[in-house]
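Report on the following structure.
Here the complex is missing one protein chain, while the rest keep their positions.
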Amino acid sequence: MKGRYAAAAQPRRLATGSLLAVALFSMVLPAGAGKADRAEFDRLHAEAEQARKKADSIGGQWRDTAKFLKQAKAAADAGELDKAMKLARRAKDEGELGYRQASSQKGNVQIPSYLK
Amino acid sequence: MTGKILAGVLGAACFALAPAMLHADPQSDLEVYQRFFKEKYPDIPFTQFADGAYALNEQMRENWEAIEEFPPYGPFVDSGERLWAAPFANGKGYADCFPDGPAMQHKFPRWDKEQGQVVTLSLALNQCRETHGEKPMKYKGSPLVDLLSYIAYQSRGKKINVVVPKDDPRAMAAYQKGKDFYFTRRGQLNFSCAHCHFKNSGMSLRTDILSTAVGQTTGWPVYRSKWGTAGTLHRRYTGCNKQVRAKPFKRESEQYRNLEYFHTHMSNGLALNGPAARK
Partner (left out) sequence: MPSKTTNKKTDQTTGRTARQLLPALLAALMLTATAALAGKHGAVIEEGKSLTFDRKKGNCLACHYIAGAVSPGNIGPALAGMKARYPKKEDLRARIWDVTEFAPEAMMPPFGRHKILSEDEITKITEYIYTL
């Protein structure tokens, strides 16, 4: 389902997909749901913080990344680990994407064609 | 042998440098940018670009002219005048650093060869204070904005004339950095300054009409109704960075000073008209 060429939802596929998803989910649920533990969160949070710093080091940090990291920490401290993991994952994504965005333009800034 | 290798290395180095040097030509940049807007808006007199978005929309312009009848920045100018005249603890004052008086906004931003950096008016005011044993001002709110307002008022009508000296490659590098900053896509929304203020100037983004890049630096500080106060150009940079969901830089950071250098240069020839009122 991921990626720019992921098929747009077609009714039939969607239904099969969601049936499958439900089946899979109910299998996984008892074993894994809500069982993200604190150590796992701390590891992810540290990785996300690392990613944020790396983006910042080349001026590529996004606006809300630091906020998500703070909110993730607060959620984890309040025992809401699923929410915390989600926020930390988002921050990590942003860190990586911001870094990629800035580094891809270093020494390669595109001047609009109408200004040449 | 060594000579040959050296020549080869040097040749390669020149080759690598060439594209970068091709870009950094402030004079031709300026011509391209100004021509772009003159052609895009053939009916708008060039001097009018100094009025920001109000140059582009008749209705907004009328509202704005009504506001200017009772300028909301008046109190800032008055307060700035008092601050300018008040002596430092050592008995000296701003006039000792700026012997030509307060009508000097058009001399900034400028390349300072000794310091090896772009010096903006805000930075110069703080350097003056520090020279005379005073604490620097915060780059936000009073008293800085008051002083800037007074200086802007006194400098009205002077023409912007930013110089990128040819005898110091570091000046060109600072200009180039500002230019790169300007055209770099930023933030989650992935826009550069140019996306909003060149090609799409005059277009509506929600309730705003986007102003033209040329002319954007003439009227600072600006009193904005949205802020409920007067603020600096770097405060506006902060807002425009956040708008695209990018982390803003610090006011008077090297990034914003280089940006101001590039951004002001493209308005060379336009007259200063600050402080200004904006929505």
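In this document, chain identifiers A and B correspond to the written order of the chains, with residue numbering beginning at 1 in each.
Here is the rule we use: a contact is a pair of C-beta atoms (placed from the backbone, for glycine too) under 8 Å apart; a residue touches a chain by one contact, two chains touch by 3 or more.
All figures in this text were calculated on a predicted structure; none of them were measured in a lab.
Peer 1: Tell me which residue among B:98, B:139, B:191 or B:237 touches the hidden chain in the full complex.
Peer 2: With B:98, B:139, B:191 or B:237 as choices, the missing chain is touched by B:191.
Peer 1: If the missing chain were put back, which residues of subunit A would it touch?
Peer 2: Touch with the absent chain occurs at residues 1-9, 11-12, 14-15, 90, 93-94, 97, 101, 110, 112-113.
Peer 1: Can you name the residues of subunit B that touch the chain not displayed here?
Peer 2: With respect to the unshown chain, the touching residues of subunit B are 188-191, 195-196, 199-200, 203-206.
Everything that follows uses one rule, which is that only the chains that are shown with their structure count from here on.
Peer 1: Find the geometric centre of each of subunit A and subunit B from their Cα atoms only, then give the gap between the two centres in Å, rounded to an integer.
Peer 2: Once rounded, the distance between the two centres reads 36 Å.
Peer 1: Please give the residue numbers of subunit A that touch subunit B in the complex, ascending.
Peer 2: Answer in residue numbers: 56, 59-66, 94, 97, 101-102, 105, 107, 109-112, 114-116.
Peer 1: Inside the complex, what are the residues of subunit B that reach subunit A?
Peer 2: Touching subunit A: residues 20, 23, 32-33, 36, 179-180, 183-188, 190, 194, 198-199, 241-242, 245-249, 255 of subunit B.
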